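Everything on this sheet refers to the single structure shown next.
The complex appears here without one of its protein chains, the remainder shown in place.
When the chains are written out, they are named A and B in that same order, and each has its own residue count from 1.
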Amino acid sequence: MDSQTVAIRQQAEIEHHEHEHPPYLRHHFETVEQQKEAVSFGMWLFLLTEIMFFGGLFMAYLLYRNWYYDAFVSASNTLGIGLGTTNTAVLILSSFTMAMGVYCAEMRNKRGLLISLSATILLGLVFLGIKTIEYHEKYTEHHIPGASFSIEDFTHPTDKRDVALAPDMAQHAQIFFFLYFAMTGMHALHMIIGISILFALLYKASKDAYTKGHTSTIDNFGLYWHFVDIVWIFLFPLLYLISRHPLH
Amino acid sequence: MHFFSPVLWQFLVKWLTEFALFPPQASAIAPYMDAFYFFLLLISLVGLVLVGLMVGTFSIMFRKEKNPQATHIEGSTLLEATWTIIPLALFMVCFVWGALLYFRIYNPPTNAMNIYIVGKQWMWKAEHPGGQHEINALHIPVDRDVQLTMISQDVFHSFSIPAFRVKREVIPGRYSTVWFRATQAGTYHLFCTQYCGTLHSAMIGDIVAMPPDDYRKWIAGSTSGQSLAQNGERLFASLGCNSCHSGTSGARGPNLAGIYRSKVTLEGGRTVTADDEFLRGSILNPTTHQMAGYAPIMPTYQGQVSEEGLIDLVEYIKGLDSNDRIHQTLNDSNFSPSQAGATGAAPNYRSEQLTGAKQLPDAKPDTSTSKGMGPSPQ
Partner (left out) sequence: MSTIVRLPNQQDATLPKRSYLNSEYGLKSWLLTGDHKRIAILYLISITFFFFLGGAFAGLIRLELLTPMPDLVASDTYNKLFTMHGIIMVFLFLVPSVPATIGNFVLPIMLGARDLAFPKINLLSWYLYIVAGIFTVSALVLGGVDTGWTFTTPLSTHYLNTHVITAAMGVFIAGFSSIFTGLNFIVTTHRMRAPGMTWFRIPLFVWSHYAASILMVLGTPVLAITLVLVALERLFGIGVFDPSKGGDPLLFQHLFWFYSHPAVYIMILPGMGVISEVISTFSRKRVFGYTAVAFSSVAIAVFGFFVWAHHMFIMGVSNYSALVFSLLTMLVAVPSAIKIFNWAATLYKGSITFETPMLYAFGFMGLFTIGGLTGVFLGSLGMDIHLTETYFIVAHFHFVMVGGMLMAYLAGVHFWWPKITGRMYPEGLSKLAAVVTFIGFILTFFPQFILGYLGMPRRYHAYPPEFQVLNVLSTAGATVLGIGYLLPMIYMTWSLKYGAIAGSNPWQATGLEWQIQSPPPTENFLEIPVVDHEAYDYEWLANKTQHEVTTVG
């Protein structure tokens, strides 16, 4: 570490003499590399805190799935697999467009960056739109936990493959839906925040902020976006897929 | 206390109690708890004195006037090892001793007499099996193992008897137990020690430990009607339990005679012991206590029976060793479902304050078909 930091300092001195400080180098950092590494490290740490944040909900899901397995299976089967899978594809695609954006920023391709960011925004909005449709479905089916919840679908299921639940177990389906809304809701909140930031990034990108060599912001936002994607990749199987009867 | 001089020990205890440093030692476990406490105090004292001596002597010996030049000492692996291993060893002793004590207090002996406790904001209700009900008080005999089966009607409470050195959380939704053996007659404090709202500090009472004769007199004098099991029998019939759990072959529900503490096999293959918690749980959440070989048709009684009612039912089922009475009640109109609450002095079993539980469409028991008095499988 010694010789490396000395080397960095020497490099910094040379840079200082040779060029002006790039405008995006904050003065408490010695070099651009140091700043980049620090910011990236900070973002990874922040994502770690987000994992712990979602962790509490996953813990609750684990516990209640264990306690009320039958209710969870039945409730999970009422979620539309078509919409869910489409959403998953949309989100993965948006991660791809985001990664393209990072690439374009590094290649100083402003147009490419703008297209990628716009595509990511669009796909994000599509995701949220489909989520809204799903939530609305739950509303019309009386699956929203609380006063309007109806256990009819669980005690007298229409699909022959579904097992009829006893009323007390059917009540526990509410807990599944509560966790469904809490987890996907929390996820959607993070997506909304992400999309808002994307708009800001789009604006700044149009002003060349990220295509002149300073790609840190886009890189780190990309990390955030991929994280939001990964959370969904965990949520989707847990909520939609496991114990599902085929081709529902 | 065989390793302590009895004279010294008695003197110590008396002095500590008289100077109000210790609560009275009124249970069998209290001396063991106190002995452990002394040990902990002792090692703490030793530790504190050691640290104090080190800090004190070094500060004086090596104050600037005496020692103007400090000597650099990087460290000493030997010392580090020493003051890692010795505290660790001492703490391990504490761990083992504490664990033994804990298991002793939270594993009741099998033939302890059982008293039910229901805690609610902000009072304690004690229900003796013979039907005696107490509020904010508990009469118990000296020199007998007493087990308390406790549940809360609302929030967390905690049942604490400092003089007996026992305490246990009283939880909503599930039974918790604690046991003790009073060794000294007298009246002792009962506290609720888990913050439970406005009148938390008023949720106190008296534990009255009585010599066996006095206790018998008290029991005889304070019976208010029926025993818990008798009330339970009444409820069992009025809620229609007897129609499925009739004990006949081909009955829709499992035979409950002799089920208490037996091993039952659940749907899915798991085997559990049918203890108090299992019985209570089966009434409220039958689907999660589904026994193998039976259809999941038992309705839940969540919201229809109070905790006292559940206690009565559990106490009744615990004592059930044959189905004869069940068959009798099936044919006795006094015990039919529609008469619930109309039989005079029976306490109100309808639930109080259970939050938000809805009336479930399939909750009413089906008593329209008559059950034949076939030969009991017993």
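A few notes on this one:
The rule we apply is simple: contacts are C-beta pairs under 8 Å (C-beta built on N, C-alpha and C of every residue); 3 or more make two chains touch, one makes a residue touch a chain.
Just so it is clear, the model here is predicted, and its values are computed rather than measured.
Remark: the absent chain touches shown chains A, B in the intact complex. Residue-wise, the contact with the chain that is not shown comes from B:199, picked out of B:199, B:220, B:272 or B:295. Touching residues on chain A toward the chain that is not drawn are 1-2, 5-6, 8-9, 26-30, 34, 37-39, 41-42, 45-46, 48-50, 52-57, 59-60, 63-64, 67-68, 145-146, 171-172, 174-175, 178-179, 182, 186. Contact between chain B and the unshown chain involves residues 20-23, 33, 36-37, 40, 43-44, 47-48, 51-52, 54-55, 58-59, 62-65, 67-76, 79-80, 83-84, 87-88, 91-92, 94-95, 97-107, 121, 154-156, 158, 160, 162-163, 165-169, 171-174, 176, 189, 191-202, 204, 285, 302-303, 354-357.
Here is the rule we use: only the chains that are shown with their structure count from here on.
Look at where the CA atoms of chain A average out and do the same for chain B: the two points lie 46 Å apart. The residues of chain A lying in touch with chain B in their complex are 67-68, 70, 151, 155, 165-169, 171.
Those residues of chain B that touch chain A in the shared complex are 284-288, 296-300, 302, 358, 360-363.
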